[in-house]
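Next up is a structure, given as structure tokens.
A single protein chain has been removed from this complex, and every other one stays in its place.
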Amino acid sequence: MAEPLFSVRELKVALPDMTRKPLIGRAPLAEILKGLDFDLPKGSVTGIVGESGSGKSTLGRALVRLLEPSAGAISFEGRDISHLSEAELRPLRRDLQMIFQDPMSSLNPRHTIFNIIAAPLRQNGLGDGLKERVAEALQRVGLPQNFASRYRHELSGGQRQRVGIARALALSPKFVLADEIISGLDVSTQAQILTLLEKLAAEMGLTVAFISHDLSVIRRLCQQVIVMREGRIVESSATDALFDNPKEAYTRDLLAAIPLPEIDADWLQPPAKSPA
Amino acid sequence: MDEARILRRGLSPRLWLAGGWLLVALLAAIFAPLIAPQDPLAQDLMLEHLPPFWLDGAEPGYWLGTDSLGRDLLSRLIFGGRIAFIVAFAAASAACLVGSALGLIAGYFGGWADRIISRVVDIWMAFPPVLFAILLVAVLGTGLSSVIIAIAVIDWTRFCRVIRAEAMSQARMDYVESARIAGYGRIGIMLREVLPNVVPSVVALLSLEMGIAVIVEAILSFVNLSISTDDPTWGGIIAEGRLSIHQAWWVLVFPLATLILTVLSFSQFGEGLKARFDPVLR
Partner (left out) sequence: MSACLEIRSLSAVLPNGQRVLRSVSLAVQPSEVRALVGESGAGKTMIGKAVLGVLPKSVRIVEGEMLIEGEDLGRLDPKARRTLIGARTALIPQDPLTALNPSRRIGPQMTDRLVRILGWSGERADSRIRQLLDEVQIRDPERVLKSYPHELSGGMRQRVLIAAAFAAEPRLIVADEPTTALDVTVQKQILRLIAQLQRDHGTAILFVTHDLGVVAKISQKVSVLYAGKVVEEAETAQLFATPQHPYTRALIAATPRYTDPYASLKPVDETVLAGLAAEIAAADKDWRPSHG
């Protein structure tokens, strides 16, 4: 197996729990991630799957260091980045990019698409030939060049997500976090965005963490899968192994809960043994 | 849906009406010496309480009549507009600058900055504004600059509160995180991602605040705490007009109408601008 790009050991993240915040004083911390160990091999696409509250998005945000771990280590190319300051992280940012779930909220309504894609380039010393680079980024995601002068509200959902991808890939990063990037889209658009990401990841040799609640999508895109539940890893293995032979009951439940577009009269029958 | 957006973005009648009145009033104030039909300070007891032009007994050249000292009301209103607009622009801009900057910092940075700024705002707003203004002017002494300072010192909190709330909601947007991913620092994000999104609110508030400044200045003039009583101010004219309302209603009604129209126009103009220039169309 290739050398890992990311190596995560005993990762814990605690965040303030605003629901239990007292009237005066700080909110108590709630442990969202409770000790995770895994590697992301270079050039691999890893699916991170879980239901709400599983901590999958928190994990993603810790990987790109939007959050600081409370314990454990995140090594990126052999270097522990878990407690780097914002200033120390800045040179690493061009290698750690992210595509957001909601392209509406992740594109600033007041900037043109050109400025949105140009922002990471400018900030990382790639301001020369900005026009060409943005043009290339647009072309890469299959958007017409005249979109550069448009604004967010002039684009469809799928087009917005293409802009999100163009922005993340403009810097040719080593790692891209894709956080539920197709869950807000129509199925026909989902397929397009997924195919695009699949193609670009292969072409650019990207390492991708693909966060999703949808196992069907993960099987198509990912080489390995991490199944999460309540801040822990339930099961982690190569994709085909996981789908062909899920070891954990929770993984089997997740698979069984997916409504496939096929007639199956038994699917809605109560389970044979009651879940007590 | 797109159609509705375009309609909403057209220049609305309220923007036209409010902007039109403000423009006329502003031009009149700027070119007051050229426009005013009479010397606003010239007294002539022979011309005392002349009625407006359409009533019997009106004199040509005194369109809105005269006050108890025979001074031309229209000319006094036009010159009074100078003070009103100077105060409006200067005081509102100062309040806006201070309040918006602090609000942006409190809302975006949060934490200690927010706690300190918010606490100061809370304490500030516990004082009744008009009393506060009177107190301040009493301390600073009367005069144009004191009035401007007093209004700015009192009303920066209005900007601070609104902009803080807006900056807080902006700070939660994904494009703020996205800018961090792009390598921007906190101040860069504040200026690049957050600021442009709060500008429409700032503009609307600024216009509203100009109206408020006009009122506060009028109130201070009314209680004789504004600038020297020789120069005509709208509040001063109203205060004097009040005394002769039974002999000459116009001496009170015209300045009041001018004041109300101007204040309303400021607030409507601000709202109109916000709707017009807000591209955040969900």
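Just so it is clear, A and B label the chains in written order, and each chain counts residues from 1 on its own.
Here, contacts are C-beta pairs under 8 Å (C-beta built on N, C-alpha and C of every residue); 3 or more make two chains touch, one makes a residue touch a chain.
From a predicted model like this one, the values you see are computed outputs, not experimental measurements.
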Candidates A:L15, A:L89, A:L126 or A:L255 - the one touching the absent chain: A:L255
Hidden partner chain, touching residue among A:S7, A:Q190 or A:T207: A:Q190
From A:E136, A:D214 or A:E230, residue that would touch the chain that is not displayed: A:D214
Interface with the undisplayed chain - residues on chain A: 51-52, 157, 186-188, 190-192, 194-195, 213-220, 243, 253-264, 267-268, 270
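The criterion applied here is as follows: only the chains that are shown with their structure count from here on.
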Geometric centre distance via CA averages, chain B-chain A, whole Å: 49
Touching residues on chain B, where the partner in the complex is chain A: 173-175, 177-186, 188, 192-193, 196-197, 279-282
Chain A to chain B touching residues, read off their complex: 64, 66, 86-87, 90, 93-94, 96-98, 100-102, 104-111, 119-120, 123-124, 151, 153, 167-168
